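All protein chains but one are shown in place.
Here is subunit A:
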Amino acid sequence: MSIHIHNVSKKYGSFQALEDISVDIQSGELVALLGPSGSGKTSLLRVIAGLESSDVGEILFDGQSMTERHPKERNVGFVFQHYALFRHMTVFDNVAYGLKVRPRKTRPSKQDIKTKVMELLQLVKLENFANRYPTQLSGGQRQRVALARALAVEPKVLLLDEPFGALDAKVRKELRRWLRKLHDEFHITSIFVTHDQEEALDVADRIVVMNNGKIEQIGSPDEVYTNPKSPFVYDFLGNVNLFKGRLANGKLMHGEFALDVPDSHTHTDDNAIGYVRPHDIHIEKTNMPGTVPAKISHIHLLGPIVQIELRREDLDEFLEAELTKEQFFQLQLTIGDQVYIKPKQLKVFIPEDYSI
């Protein structure tokens, strides 16, 4: 089922939670709503589910307006942040709930409910836990029960609010890969909310980056990562070094750097900031044209990658670079070494207000 979100706005008192949000989601897509806390991503998810109403705007499922529909009529599966399992019911009863509360006409028989629930429990690998209560399960198991419960009503749309937020790193990674697989098998249009950029990049078909109730960028994971449309997206989707300088004649002037700006749209003498990812900083041991000298102040070995903190000699500013272990050992770097650096690629934004 395709979802169209059309000019949705919502205010809580004087706080603008959502401002003129429009997104089109194709049938069968897995979309991540990514943003910091307070960016409106959960509010948007709740508006789609009907748990919250929007002040303005429309939500369409397959072209049909859902704006006035009660959440129970929207056929949406919602997985809550803290799972919201019914604490007085067993795992089996939790999963069966959506089928048991149907009006008599559409309610499956007891036997059918049982078959269906056991099928779902098998899918989430919890068939041996049917008689446990939620308090007797681990976080990852509860999460899977919540998912099975949402899937039991055969929703056309699956909405997940910070689905892996409360889990430890290893379980989180496992579960999100598993969710991706599940999504590919079931082809339910799914939207999940996250503040973890890695999670969004790893799992989603498309990412909607949100900030302050507005959409910053919509695109594929690769698009938003390599071609961010705004400084915020650049900053939020990974570490970044800022080169605050001036634009002149298609070059960004910053200390001794005169960096070519690829699609320079201005020739005026403008303030500008260059954004460079740590892994786009090139390190040489010999002085080459276009590089500036820097001193290594810290080295962090983080498994397969090596983070290097550098102090630029020309400006007395700190930079962060990332190398693979292989590159690191080839260069034979140690703390205090004099090296020469240049950015392999950078993106320039002209700040609207240079007071940052």
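Following the convention adopted for this analysis, a residue touches a chain if its C-beta (ideal position, glycine included) is under 8 Å from a C-beta of that chain, and two chains touch if they have at least 3 such contacts; residues count from 1.
Keep this in mind: contacts and distances are computed from a predicted model.
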| item | value |
| --- | --- |
| Protein that the absent chain corresponds to, by UniProt name, given "ATP-binding cassette domain-containing protein", "Sulfate transport system permease protein CysW", "Menaquinol:cytochrome c reductase cytochrome b subunit" or "Glutamyl-tRNA(Gln) amidotransferase subunit A" | "Sulfate transport system permease protein CysW" |
| Absent-chain contact - pick from A:Gly38, A:Pro71, A:Pro108 or A:Gly139 | A:Pro71 |
| Hidden-chain contact residue, picked from the options A:Met1, A:Leu60 or A:Ala84 | A:Ala84 |
| Touching residues on subunit A - with respect to the absent chain | 49-51, 70-72, 75-78, 80, 82, 84-88, 97-98, 101-102, 149-150, 152-153 |
